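Removed from the display is one protein chain of the complex; every other protein chain stays in position.
Note that the chains take the letters A, B and C in the order they are written out, and that residue 1 is the start of every chain.
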Amino acid sequence: MSAGLFDGVLARGRVRDAVSDHAWLQAMLDVEAALARASAEAGLISVEDAETIAAACGAAHYDPARLGEQAASSGNPAAPLVKALTSRVEGPAAGHVHSGATSQDIVDSAAMLVAHRALGPLLEDLEGAAAAAARLAGEHRATVLPGRTLLQQAVPVTFGLKAAGWLVGLDEAIGRVAEVRAERLAVQLGGAAGTLASLSGRGVDVLSGMARALGLAEPVLPWHTIRTRPAELAGALGEACGVVAKIARDVALMAQTEVGEVAEGAAGGSSTMPHKRNPVAAVSAAACAAQAPGLVATLLGSMAHEHERAVGSWHAEWRPLTELLRSAGSAAAWLHTCLEELEVDADAMRANLDLTHGLLLAERVSTELAPELGRLAAHEAVERAAAAATSVEGGFAAALGEQPEIHGRIPEERLAELLDPAGYLGSADVLIDRALRAHDARKERA
Amino acid sequence: MSAGLFDGVLARGRVRDAVSDHAWLQAMLDVEAALARASAEAGLISVEDAETIAAACGAAHYDPARLGEQAASSGNPAAPLVKALTSRVEGPAAGHVHSGATSQDIVDSAAMLVAHRALGPLLEDLEGAAAAAARLAGEHRATVLPGRTLLQQAVPVTFGLKAAGWLVGLDEAIGRVAEVRAERLAVQLGGAAGTLASLSGRGVDVLSGMARALGLAEPVLPWHTIRTRPAELAGALGEACGVVAKIARDVALMAQTEVGEVAEGAAGGSSTMPHKRNPVAAVSAAACAAQAPGLVATLLGSMAHEHERAVGSWHAEWRPLTELLRSAGSAAAWLHTCLEELEVDADAMRANLDLTHGLLLAERVSTELAPELGRLAAHEAVERAAAAATSVEGGFAAALGEQPEIHGRIPEERLAELLDPAGYLGSADVLIDRALRAHDARKERA
Amino acid sequence: MSAGLFDGVLARGRVRDAVSDHAWLQAMLDVEAALARASAEAGLISVEDAETIAAACGAAHYDPARLGEQAASSGNPAAPLVKALTSRVEGPAAGHVHSGATSQDIVDSAAMLVAHRALGPLLEDLEGAAAAAARLAGEHRATVLPGRTLLQQAVPVTFGLKAAGWLVGLDEAIGRVAEVRAERLAVQLGGAAGTLASLSGRGVDVLSGMARALGLAEPVLPWHTIRTRPAELAGALGEACGVVAKIARDVALMAQTEVGEVAEGAAGGSSTMPHKRNPVAAVSAAACAAQAPGLVATLLGSMAHEHERAVGSWHAEWRPLTELLRSAGSAAAWLHTCLEELEVDADAMRANLDLTHGLLLAERVSTELAPELGRLAAHEAVERAAAAATSVEGGFAAALGEQPEIHGRIPEERLAELLDPAGYLGSADVLIDRALRAHDARKERA
Partner (left out) sequence: MSAGLFDGVLARGRVRDAVSDHAWLQAMLDVEAALARASAEAGLISVEDAETIAAACGAAHYDPARLGEQAASSGNPAAPLVKALTSRVEGPAAGHVHSGATSQDIVDSAAMLVAHRALGPLLEDLEGAAAAAARLAGEHRATVLPGRTLLQQAVPVTFGLKAAGWLVGLDEAIGRVAEVRAERLAVQLGGAAGTLASLSGRGVDVLSGMARALGLAEPVLPWHTIRTRPAELAGALGEACGVVAKIARDVALMAQTEVGEVAEGAAGGSSTMPHKRNPVAAVSAAACAAQAPGLVATLLGSMAHEHERAVGSWHAEWRPLTELLRSAGSAAAWLHTCLEELEVDADAMRANLDLTHGLLLAERVSTELAPELGRLAAHEAVERAAAAATSVEGGFAAALGEQPEIHGRIPEERLAELLDPAGYLGSADVLIDRALRAHDARKERA
């Protein structure tokens, strides 16, 4: 991605800085510092040397662009960084820089650290969106609108239930992302080929020490060629993006000029059409979320690392991992904005419901008649009435009466009752409560 | 996929039947039966009617191909199945078939059931592969071979550690698949638009009852348009396939004619080359596993379901979900075969290690010299010796002596010790123990 | 995919049989027959032997399911087929079955043949859809409806222009698919490792002869591990599916209850909602088309075939290639149905245009004022009027008059003219003509 020109849309919120070059560089240096300190704890080097090394581990001392260029000859940015860091460290401590580690240890651990840090704002934005969805679910329990299947009005639902569905999706995505963050982002240390051979038998202690120092999990084994961790991270982010995409799609559809049920609080203008109120946040959220499937596929498709270091599949992870964090974080940030400021037009929802003059209650009438007529016969009779409704004066109610099987079976008052959408909402309220309780329960656990 | 011609390779083991047309059909019927019984439990219909319906729910009574054709007009196979089932049910019970449900409820619940059933053999095959990896890890603790990074020999490792790495990958994949199977495969029941409106306020009870009857989880809300469940299933299967692909790649590389470290017990012949011993199981495992990334992407890319039922994204899930289960299950079955019968040639491993006459211990010599020379200077001196090794009589050992910085610093005996691969295996043994303990612990938890 | 249950939706039209097991089997046998005849032409075997072999090459003689099972041991279905074919051929001709070829030659050539045959109905369906789009473009030149950007009404367009856009997309997709079919589907013959070594120096002649016999292109070189051909086929089908997806999306959006601009001629019913008219063809077309990106990715991701035959990437192509042909063919068939029977409601289109009482002409007013006020100032003044329009009596026209910068600058009659949508259609007509001419020109070339 060109670095800035599209960032307003595709790199929104704090995730942008959390996955920047600077963030990666600092993470690699944090790993070198943690390695030095853990080596000191394990008695392999002196505490003074460790602190001398750690003191040189500020990203400001190094130039990412130059390191990037130098990376061409060794094939990764850790190699030139180690050289630069070693030059900067004074005295004998320089001899202990990077000791026991290989380049992949640094880049992999840094990747986990970058991910851990980037998931912070991402989770906050998803939580913000969830909170907004919870509020909408509670406030709009009684706001009826057409339920739509295959984009055709089907039966009435409430906007509260719709928002409760969004909430459950967000809660589940948050739960999974948080679980991966807490349990699956692990430090990597294996040395040249995963045996920790140059750490004098203290390799596992250094591994543990680094994990503690960096706030990452400690793996059972070095995972340099067992890529379950990036895969699970990818899966969780893919899921989160899918939930964002669903909600953004709903918002964009409800914001259509012809539907007009919601509008974004800060809808965007157009360079050519002065009257437009574009749902920019939903559109941008959708665009960011749409990056995920392909990026997840690239990460999953890069899991077959050859032997003790891959011929390309490792290098192939760097870009999609960074992009996926950025895209998912941006999608979450846009959705947060979108839902937090969403303007809901309950009258428009009701008006849309009335467009079909009761046809949406067809299923209900059919259910009412089923015990007497049999389910299929009832269905077919009501289907005929529905087909006739637009050409019959008196609409669906009248058309029902004209069906011989139905005629006389439903008293007029009962029919009026049956055709009232607010009376055909089933368990919507109970379901909203379930969603809100599950939301609260998850937040308490967290 | 054409149904049979490629099945020997791409649909191996019991997963093939577990995702067949018949399996899908039976699952849909099981859902209808569970719906009827749960409705009876909730007092909505009589137990007799429920049992009459359930009695008609045997797949043998229905023709999948014909139902498939009829699906064209309604857009899904549940609609014609309901018709056929209703015709088959005698008496008034017929009026209660499918009552309260919509087509998507049946197909979605059936999808979860098919997945639950297909994951059974899949997990068993992954467990079988893990058991084989655990055995190899234990048996080959002392079998040294070259660790290879970027397909270049790097430092010595043991085949036991390599297998331990495979084991950890398999254990993690199993853990995640089992977790998704137990917790995330949920029944779906929402009725026309997710309100359970035609179940007289007992919808949630029916939902609970169905979950119990089918052995599936009970969702917080109907999840007809919140597709986190297929997404997590996809992610877990994608992860498992990635682990299979890694192991299969390693086996295929070790089985190369020029490497010759392993062979498959039942290696395949060739139609033209009588001497070939093809690693058919590894190759087939890799081919099956390679299906996953694209299928996962399709499932993640289909999460944006519009409103209360999608205009295509729901239908778009059926094929990739089925294919992913089949491909992952087949990949697991092939890997199981591959590892269980793997023939290991420890002599060939050792011979490969000796190909470079000690160069693989270059890192070790470098580490030995680092305290005196400094890490970078030591690295560079050893690098020069390595470069000279092939042209110097006496190889690497002699070339080391010719470097002025090194000359005289390492006594001859110590050098011989340093150049012994078996002495440079770091924490390999400890790591194998960790992997085996983690494996046992997971199995105990399960 | 389970073979039949979902076929009504996901395997529509003649493409279903064109990619069936039987079709694959016959294609493999056609390749064996062509090999025998081309060998006879090249003087390597007798014409009698060739004809004896060819006579045994009817798919009805063989059982795909059994061959499929046997494929497990060798890793591909050609190996057991060759055995079965050899058994069936009587006399000395049996010794010449498959002579000079390897399994991959048979499967690869058959894949191209299956593709060539499946692209026939696929192209016919795309042509049918294009013809329908061309008709709609011509018939609806004067049918105005709102142009919609980001799902917000923007400026008026005509339905004819919309259909012309569909037409251009279809024409381009057809052009590319037809080009790939004619030029890039080539026979494969290389023998064991691509040297044609067992064909006594006549290998290239046999290659040419097979190409002629099968109606496929002759490649420069055997392409067993150079997978540009499946890649280009995949790309062309991915493009075609993308065009189908765009049109299906437009149709589904226009068919929304609240929009009501089109309906499908044979709209589908619902198992629960008797009044529904679901755009089943558009939905199914979208679902089929949605398979393509992931399948294309799998095929592109399988191009790195190792040396002279891949360790998995070749086998990995069979399923996605078959699925992609089936999905693309089905998508085309559904779209053909959808467009051919599309019912267009010009009054609804006009009514939707009037929903915003002239706001859609905001850009036009802005353009009118630009010369006097400057483009940005005009834009901003009109934007303010648009924002006020809903709260001002007299709507947008009145609100314009209330803006000080605008007041008095546009005479009333001119304003009425400016706010007439039919007068603001720019080059719509000219563009429709260009699309129709390009369509005719392509058909003449074909």
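As a convention for this text, a contact is a pair of C-beta atoms (placed from the backbone, for glycine too) under 8 Å apart; a residue touches a chain by one contact, two chains touch by 3 or more.
On a predicted model such as this, the values are computed, not experimentally measured, just so you know.
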{"item": "Options C:Arg16, C:His98, C:His140 or C:Arg384, residue touching the unrepresented chain", "value": "C:His98"}
{"item": "Sole contact to the chain not displayed, among B:His22, B:Lys83, B:Arg135 or B:Arg277", "value": "B:Arg277"}
{"item": "Full-complex contact with the absent chain, from C:Ala154, C:Leu339 or C:Ala386", "value": "C:Ala154"}
{"item": "Touching the absent chain when the full complex is considered, from A:Ser198, A:Asn352 or A:Ser427", "value": "A:Ser198"}
{"item": "Touching the absent chain when the full complex is considered, from C:Val262, C:Ala292, C:Cys338 or C:Ile406", "value": "C:Ala292"}
{"item": "Candidates A:Gly43, A:Gly201, A:Gly265 or A:Gly312 - the one touching the absent chain", "value": "A:Gly312"}
{"item": "Interface with the unshown chain - residue positions in chain A", "value": "1-10, 12, 19-21, 23-25, 64-65, 67-79, 82, 98, 101-103, 191-192, 198, 248-249, 252, 266, 268-273, 278-280, 282-287, 289-291, 293-298, 301-302, 311-316, 318-320, 322-323, 327"}
{"item": "Contact footprint on chain C, counting only the chain that is left out", "value": "75, 83, 86, 94-99, 102, 147-151, 154-157, 161-162, 164-166, 168-169, 172-173, 176, 191-199, 201, 203-204, 219-223, 225-228, 231-232, 234-236, 238-239, 241-243, 245-246, 248-250, 253, 286, 289-290, 292-294, 296-298, 300-301, 303-311, 363-364, 367, 370-371, 374-376, 424-428, 430-431, 434-435, 438"}
{"item": "Residues from chain B at the interface with the omitted partner, ascending", "value": "146, 148-155, 252-253, 255-259, 269-270, 272-280, 283, 293-294, 297, 301, 352, 355-356, 359-360, 362-363, 366, 379-380, 382-383, 385-387, 389, 396"}
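Here is the rule we use: only the chains that are shown with their structure count from here on.
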{"item": "Averaged-CA centre spacing for the pair chain C and chain B, given as whole angstrom", "value": "32"}
{"item": "Contacts with 2+ other chains: residues of chain A", "value": "148-151, 154-155, 253, 293-294, 297, 301, 363"}
